[in-house]
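First comes the structure, then the notes that go with it.
Only one protein chain is missing from this complex, and each of the others stays in its spot.
Going in written order, the chains are labelled A, B and C, and every chain counts its residues from 1.
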Amino acid sequence: MNPVSLFDLEAMAEQVMPHHKWTFVDAGASDEITVRRNREAFDEITVNPRFLVDVGNRDSSIEVLGEKIDFPVMVAPAGSQRDVHPDGERATAAAAGSMGTLYTLPTGSGYSIEEVADVATGPLWFQLYHFDDEVTELLVTRAKAAGYKAICLTIDTPSPSPKERDVRNAHMPTPGLYWGSLLRPVDRSDLIMRRSVGIPDMMDWEPPEFTGLTWERLEWLRNLTGLPLVIKGIRTLEDAVMCAEYGADAIVVSNHGGRQLDCTRSSIETLPEISDAVGDNLEVYLDSGVRRGMDALKAIALGARGVFVGRPLFWGLANGGEAGVRQMLDIMRTEFDRAMAYCGCRTVDDIHRGLVSLNSDFRTRV
Amino acid sequence: MNPVSLFDLEAMAEQVMPHHKWTFVDAGASDEITVRRNREAFDEITVNPRFLVDVGNRDSSIEVLGEKIDFPVMVAPAGSQRDVHPDGERATAAAAGSMGTLYTLPTGSGYSIEEVADVATGPLWFQLYHFDDEVTELLVTRAKAAGYKAICLTIDTPSPSPKERDVRNAHMPTPGLYWGSLLRPVDRSDLIMRRSVGIPDMMDWEPPEFTGLTWERLEWLRNLTGLPLVIKGIRTLEDAVMCAEYGADAIVVSNHGGRQLDCTRSSIETLPEISDAVGDNLEVYLDSGVRRGMDALKAIALGARGVFVGRPLFWGLANGGEAGVRQMLDIMRTEFDRAMAYCGCRTVDDIHRGLVSLNSDFRTRV
Amino acid sequence: MNPVSLFDLEAMAEQVMPHHKWTFVDAGASDEITVRRNREAFDEITVNPRFLVDVGNRDSSIEVLGEKIDFPVMVAPAGSQRDVHPDGERATAAAAGSMGTLYTLPTGSGYSIEEVADVATGPLWFQLYHFDDEVTELLVTRAKAAGYKAICLTIDTPSPSPKERDVRNAHMPTPGLYWGSLLRPVDRSDLIMRRSVGIPDMMDWEPPEFTGLTWERLEWLRNLTGLPLVIKGIRTLEDAVMCAEYGADAIVVSNHGGRQLDCTRSSIETLPEISDAVGDNLEVYLDSGVRRGMDALKAIALGARGVFVGRPLFWGLANGGEAGVRQMLDIMRTEFDRAMAYCGCRTVDDIHRGLVSLNSDFRTRV
Partner (left out) sequence: MNPVSLFDLEAMAEQVMPHHKWTFVDAGASDEITVRRNREAFDEITVNPRFLVDVGNRDSSIEVLGEKIDFPVMVAPAGSQRDVHPDGERATAAAAGSMGTLYTLPTGSGYSIEEVADVATGPLWFQLYHFDDEVTELLVTRAKAAGYKAICLTIDTPSPSPKERDVRNAHMPTPGLYWGSLLRPVDRSDLIMRRSVGIPDMMDWEPPEFTGLTWERLEWLRNLTGLPLVIKGIRTLEDAVMCAEYGADAIVVSNHGGRQLDCTRSSIETLPEISDAVGDNLEVYLDSGVRRGMDALKAIALGARGVFVGRPLFWGLANGGEAGVRQMLDIMRTEFDRAMAYCGCRTVDDIHRGLVSLNSDFRTRV
């Protein structure tokens, strides 16, 4: 079967993946209310196309922190890719580069920071979970040395929050395939010797209990490398304002795909108020629920510069490694280009707020 | 089984049609959100009937660009009718005429402009897709010569947008049965010789990439024949205003039955704001989702002069060619007449805004 | 099985009735949107109970056009009862009387006006369909002579509107069991001889095309007997105001149980605006969708004096004739009494608007 949409890729992936791995990719927090809401909110946004305007020679490129990419759909950081395909993060990075877009390497990578940089042809970001200061310094220093363009700090996991379907499956990432960003090429035993918190304690895939990183310490983090700082996991206007105040270069409005903490609003529902408030101070991106090129256009119309896809990269990996991820991104690019044509846009800058309508159920804060 | 409603006809058609042909008729764009919304929006409109008034001797006729028809349900242009029944567009045109209503011949007809005109007894419009200027001039000139009353330009396909269920079925119209409006009686090889873009390249059923037709060129199109110009595919207030500014004689508020571009509002949801803005400047019609005579009354109460049905013509064709289409139109006429009686209306002019109520979910632009 | 609620009775009735008779009772007009909405609207109304008040010795009686009944749930006129049980309207009338409530005899009765009056112990109304003036005069004169307390004119059938499920079943009431109100004890052949429109032409169960009865002629109707005039079938504020202007004594806000004309609002949705406007001028009753004693309390809180049940009388008849109807009414009485207790009401007059809340989806006219 040749996938026509990402939903086809999803169905194909479910058929070829072991149940517990599929579930790890698919599951969300608690009752998965937010997972469903992420999609429903996109589907409830309507578009107002414009016709009989010149839409020849369309250009879907954007700039992300100064780096030009070919279309505004990027690849989110998502751990455990090597558990789905042996090429793991190397395949995904290569696919993103060959399609002309950005890849974000997760801390929970099966290949090291350097191994992924070796195969990447497009811009890279490094996603950071903060465990303790020593590990963080090690990771971001290596990322900078390997040419990563930004540090993308995930802030939305202050406490372990295992997904219930994973608990029922007793799912654990394959030992040795998860914390590659830490382990290689730096020798594992070496790292253990240097630190009191040993790596074996970290093989548990959940982030640990609160590790002391607060708003006040962002300056310390930034000074470690001087790289642009992206804050990922923004669910509220208040936290977005904090990011602007503390000098973040960009934010990713995200509810972690509904995987961390159920019952939050969908990302796209919170986007308008956030972009209105801080869009002039930093770059605003969005993930969580993006499955269609039209979703990217909707998000951009509501104030994002671009979007990220997470689970779909696994669907691509499961359906053929690098080629599968490329196929996934190619579908998104084609759909986004078509959405631009139907909305009378020749460039991404032509996408404006008037192209979408929000129904009365679209949530605003009360 | 004797069909009681169009939904009966639909179920009967699905049973007798090959799967891929049924799907071609039935499918919509992407996730078919707009397809569903087209129906849901009609069903959510409530009517406020009025009783104990004189509703004897009802007259359901209207005038469409000066042509009188017996009831305000007309037949939309819809390609590939000969793929469903050998009599194709000739059957549909004959049925429409015998029932006293208007037929719109699609560019993608299985019979030529002239062959359909030969059997038609009611008024005809010619629906135009613009491929290039030479073909357009050829088509509209022939349409005028054959007695068609208006050129109905479809503007809502600026780029190919194959329906995903068709892609999965690898559905293609039967060669030779689709571009009949172009091919006959003008000889096919002759046309090929005269043009650099050969007909074989056009057998693909999708409209091509943007072909250069913009608002500014409507005057050129109109001057080719001097016939009234109807613009079909209006989804927004903004484009409706453009039609008025550029001198269109009528518009069809339409989302192409949800077949081109998903996620737009339903046609009926956009109608009130459009008819309020331009209803005094041009004639406003509507299609997309009309399945009940009551739907026609609802649309007229909200500002349309009349409505078109698209997919139902195929259901009629599949259930007996001309007789089936006539049966479909007869059900619509009976239902519309009953709706008038229950709403206390003796003429179509008696239908007014107060006869319908919109619930709070009925979308307005935000 | 011992029925606990009317829904139990309904399920039991479906099992014992022939399919076409069940369908005749169960079906609604067209897509049955209004049938569903009648229930959904009741279910969406919330109640605000009040506790720790004295609810001993409750009295659920009301006065209806001066007649006292024991609780505010009455029996609506509904034709063809003899098709469901041989005792038909006689059983239903006897049950209503023995339970202390009012019965409305339909024109389409299987027993004559006089035969029903013979067995009734409670107050009776006579429901009138107007076919022509001669028949109407005959019917209302006989009703008055037999002791009926009011003429209840149904106005919501200006044109035939067969229910589609009946059409598919080719359902017809059993000959001789339907127009009993006309036929007996007046001899059938005699009636035929006296009129140009013969009774056989009227065996078709649908009301005929518009018969000329308009607001202006209500005075003629009233003068035939001098009995109070109840207008049944009010769906709009406008028609309610007309009733007040033309001197009706009472109205029944009703959409005919969704059986005549689909797509209207539920009766209970239209009640507040109607009772606000005309409640001081005439008595306001309601039917369509009442299935719970709590529904009666909700309707009374929103401005009705009492309610009628229609389909449930058939469920009772099918489950044991008079005893079944009595069981149905007994459930309603028990439930209504309990609803009063929980809402802190000792009398029906204690029921007030503040006892119910309407959510934001409850329809108001736009």
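Note that contacts are C-beta pairs under 8 Å (C-beta built on N, C-alpha and C of every residue); 3 or more make two chains touch, one makes a residue touch a chain.
Everything quoted here is computed from the prediction, not taken from an experiment.
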Contact partner of the left-out chain, one of C:Pro49, C:Gly66, C:Pro86 or C:Gly226: C:Pro49
Residues from chain C at the interface with the omitted partner, ascending: 4-5, 7, 43, 45-56, 292, 294, 298, 337-339, 341-342, 344, 354, 357-362
Touching residues on chain A - with respect to the absent chain: 30-31, 33, 155-156, 158-161, 164, 167-168, 209-210, 212-215, 218, 233, 235-236, 238-239, 242, 260-265, 360-361, 363, 365-366
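In the analysis below, only the chains that are shown with their structure count from here on.
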Chain A and chain B, separation of their C-alpha mean positions in angstrom: 43
Intercentroid distance (Cα basis), chain C paired with chain A, Å: 61
Residues of chain B whose C-beta touches two or more other chains: 360-361
